[in-house]
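A short write-up of the structure that comes next.
With one protein chain removed, the remaining protein chains of the complex are shown where they sit.
This part shows chain A:
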Amino acid sequence: MYGRSGNSSTALKRLMTEYRELTVNPPEGICAGPISEDNFFEWEALIAYHCFLDTPFEGGVFSAILKFPRDYPLSPPTMTFTSSIFHPNVYPNGEVCISILHAPGDDPHMYESASERWSPVQSVEKILLSVISMLAEPNDESGANIDACKIWRTDREQFNERVRECVKQSLAIE
């Protein structure tokens, strides 16, 4: 009933609501849910190819791990791609650098406006949609992967080639 939950069970409840929402009414090309029902604070998400039509990422299926803090939704989750992905806003270790995943307090790049950042009214679905649009349109002002940034700015052909390699890897063709 009302307010019986401490912090972490508030988070749990909210995560279950979101999981249900994503299961019953999934956005196209997105699939997300907890890895194991014993731990609702760690999710796996799959972003499939039809989100990337007309981008170099077309055809790929990328998986990512979302880790939620105990005080979710007050603090944002972190998102890490497990499939290798070559992109200016994804760190080489797979961690996604996007403003919606940054709590208003910390601003590692000192350029984001507060309105783009995390707020408790955001959700997993909105994060994934933002990540999809980020993949399609990199933001080279906040480079997480400097190599990718450079190549994206200077040699778009090579960039697309590198991305297609990732796509093949994600499909385990290579």
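Rule of thumb we're sticking to: a residue touches a chain if its C-beta (ideal position, glycine included) is under 8 Å from a C-beta of that chain, and two chains touch if they have at least 3 such contacts; residues count from 1.
In this text, contacts and distances are computed from a predicted model.
Participant: UniProt protein name for the omitted subunit, picking from "Rrp7p", "Translation initiation factor eIF3 subunit g", "U3 small nucleolar RNA-associated protein 22" or "Postreplication repair E3 ubiquitin-protein ligase RAD18"?
Facilitator: "Postreplication repair E3 ubiquitin-protein ligase RAD18"
Participant: If the hidden chain were put back, which of A:25, A:93 or A:154 would touch it?
Facilitator: Of the candidates A:25, A:93 or A:154, A:25 is in touch with the missing chain.
Participant: Hey, which chain A residues sit against the chain that's not shown?
Facilitator: 1-10, 12-14, 16-18, 20-21, 24-25, 37-38, 40, 73-75, 104-105, 114-115, 119-121, 123
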